[in-house]
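One protein chain omitted, others in place.
Letters A, B and C name the chains as they come in the text, with residue numbers starting at 1 for each one.
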Amino acid sequence: MNTKSRASWRHRLHEIIYEADTKVGKTFDIVLLWVIILSIILVMLESVPSFDAKYHDQLNIAEWIITILFSLEYIARILVVKKPTKYIFSFFGIVDLLSTIPKYLSLILGGSHFLVAVRALRLLRVFRILKLVRYMGEAKLLTRALQASKHKIFVFIFSVVILSVILGTIMYLVEGPEHGFTSIPRSVYWTIVTLTTVGYGDIAPETAQGQFIATLVMIMGYGIIAVPTGIVTSELTAISRESNNTQACPSCMDENHADNAIFCHKCGDRLNEE
Amino acid sequence: MNTKSRASWRHRLHEIIYEADTKVGKTFDIVLLWVIILSIILVMLESVPSFDAKYHDQLNIAEWIITILFSLEYIARILVVKKPTKYIFSFFGIVDLLSTIPKYLSLILGGSHFLVAVRALRLLRVFRILKLVRYMGEAKLLTRALQASKHKIFVFIFSVVILSVILGTIMYLVEGPEHGFTSIPRSVYWTIVTLTTVGYGDIAPETAQGQFIATLVMIMGYGIIAVPTGIVTSELTAISRESNNTQACPSCMDENHADNAIFCHKCGDRLNEE
Amino acid sequence: MNTKSRASWRHRLHEIIYEADTKVGKTFDIVLLWVIILSIILVMLESVPSFDAKYHDQLNIAEWIITILFSLEYIARILVVKKPTKYIFSFFGIVDLLSTIPKYLSLILGGSHFLVAVRALRLLRVFRILKLVRYMGEAKLLTRALQASKHKIFVFIFSVVILSVILGTIMYLVEGPEHGFTSIPRSVYWTIVTLTTVGYGDIAPETAQGQFIATLVMIMGYGIIAVPTGIVTSELTAISRESNNTQACPSCMDENHADNAIFCHKCGDRLNEE
Partner (left out) sequence: MNTKSRASWRHRLHEIIYEADTKVGKTFDIVLLWVIILSIILVMLESVPSFDAKYHDQLNIAEWIITILFSLEYIARILVVKKPTKYIFSFFGIVDLLSTIPKYLSLILGGSHFLVAVRALRLLRVFRILKLVRYMGEAKLLTRALQASKHKIFVFIFSVVILSVILGTIMYLVEGPEHGFTSIPRSVYWTIVTLTTVGYGDIAPETAQGQFIATLVMIMGYGIIAVPTGIVTSELTAISRESNNTQACPSCMDENHADNAIFCHKCGDRLNEE
């Protein structure tokens, strides 16, 4: 096997694994996707005691087959890619590695193989695999909206945490250990359960004063939930408004003009009438 | 009965069943609506053991009367419509059939007659029946907003599912079967119960670490709920902005006039009457 | 006492009761407000067994004093107003009557006097009493937004009810009476508890299939909650946008021009530069 044929062999494998333009490449991607989904279902079933008791051996064998397949895929990806280190330390490189290692570790340490559930992250490949440009665009829009509201969300979460610590301490003092508020961290946990309107009911105020404060916390939480919603919505609205006008300047091709723009805001040339 | 009289008889029945312009047609529609509501209430009452024990026979007879009425209506609809196959395979055609079949099946298979609750779908006819054009418009607006945000919502739900699998596995490892997290699917169920802020409390974290992670999940869920809201709101806002007024000025072609505008706000020329 | 002095006496009382411009009128209003709040607190305390056991007589006397005061006020309002029938059948007229009657009825029928809690509705007077024009404006804005989205909200609630009936029946068939889903109405109740993310946990799915369907219901509910929020928000945004531009036309005084309007949309005259 001369260098050239090896190079072409690498090139072909690269095409199959990393691209989805050829028929073989597309088939590989779709098979991979189903194997990922199958592997996640297997891990889940394995954790169900009644199911595991019956089919332990079959599940174990299937697990090992998938782990070896994933390992081979991982090695192949390193071999055929041009810059292996870039792949290895990329998000998907790390996820691909973590998808196989726990199973091998389970030979030495029992139990840790459940960490293979990290394989769920491999599902994110679906967006890349199926070249769902459209969906990527939507995901980007959402990501951009979240990005733009990052600072507001940080300020918001920080305020919620401080508020929870204060309210949690008050509830600890009011209700006390005899009504289930056994410590401040537990009271803070209760406060967050209440503020976020989750309300498990594993801890609930029992004294009249506690219930009164709880009422205030709930109404607060009701109002507070409006804040992240408001942030994300106003950001999404702003983004969708911007991208509303798709008119391009005939001179400089710049976009995003105001709806009533007559002249281009970049080069000052007259825009075409729409 | 000659062909013509039969045709006219079919025509009259068509008018009664499918239209609501004549008085008889309107009466038919309103009676039908009440029979549908009555039939749903009957199915519900039948499922209440204490009620069924007392009035089993009466309920059964009423059920059969309604089933036969619906069957006759279904047959009549097929007979008088011009393209029966189109009706049979339309949404309402299938719903109409499913509203009667389970009761007949219950003669052979016990229990299945509860499926007649599918009759609730017949209630959707109310919009068509009462010719609530106004409401249809609103429903269309909502549907359009949901349609437009379909891709964003898919990306969102997909991300939530992946996140839930990861978080569920972590909680399974942290809390373990001894605190109610008996398997990964059950932990994933708990994660979704928490992320969506439903919070039954049938499973709740008991260890300090579990409660800490639960806290993070809740705050995450609090933020995540903002996303679908943001998507739908920005879409509804965009649609309501668009549909505000699409009248163009006959002189300068400017749009976005106020609803009660008589003159163009750009060039001052009179707008056409709409 | 001649007719004139009686008329002036009625006039003065009218001023005290219905207006808040004079010092006496204002004092009357504020005293009334506090008596209303006091009366609600009394009813609440009376319903607490431990409290009622101790102070039953005092509470009863206080209740009767307030009821007589309210009755006198009601009679006075009828006497001094110009069109008594209009007041009697107005919203506040009915509320004022219902605030006193249950206590009298309790002489004949025990227990019914708790209905005096309808007095809480009298609190709505606070808006009128304190002439909180500003707050009235805000309340009007909210009411207007809710008014405008009335049809959308109706369509929405109607769809939620139909969806709940369908899902409730499915859960009844899947979980069955042995897991707490004892009847269809109860299952529908569970569905609404879950869809609205309230999640009491008094009924919770126990089978794997039930939990899977519950998961779908929750994610649905998560998405559905976005709809009313989106409706109200887009309506409020639209209203606040409208009222943003307060520029009045110098010729016809019409308002609500578009932000970039150069000519009045009503009379076609040129607007002043801002």
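Going forward, a contact is a pair of C-beta atoms (placed from the backbone, for glycine too) under 8 Å apart; a residue touches a chain by one contact, two chains touch by 3 or more.
Note that this is a predicted model, so its numbers are computed, not measured.
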Which candidate, A:I16, A:I88 or A:I184, sits in contact with the chain we can't see? A:I184
Among C:V48, C:I61, C:I75 or C:L216, which residue is in contact with the omitted chain in the full complex? C:V48
Give me the chain B residues in contact with the hidden chain, please. 197-201, 229, 233
At which residues does chain C meet the chain that is not included here? 40, 43-44, 47-49, 111, 114-115, 117-118, 120-121, 123-124, 126, 134-135, 137-139, 141-142, 145, 153, 157, 160, 185-186, 188-189, 192-193, 196-202, 225, 228-229, 231-233, 235-237, 240-241, 244, 259-260, 273
In the complete complex, which positions of chain A touch the hidden chain? 151-152, 154-156, 158, 162, 165-166, 168-169, 172-173, 177, 182-185, 188, 194, 197-201, 204, 208, 211-212, 214-215, 218-219, 221-223, 225-227, 229-231, 233-235, 237-238, 256-258, 260-270
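Note that in this section only the chains that are shown with their structure count from here on.
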Chain-centre distance (mean CA atoms) for chain B and chain C, in whole Å, is 28
Any idea how many Å lie between the Cα centroids of chain A and chain C? 41
Each of the following residues of chain B touches two or more other chains, namely 185, 188, 197-201, 225, 229, 231, 233, 235, 237, 256
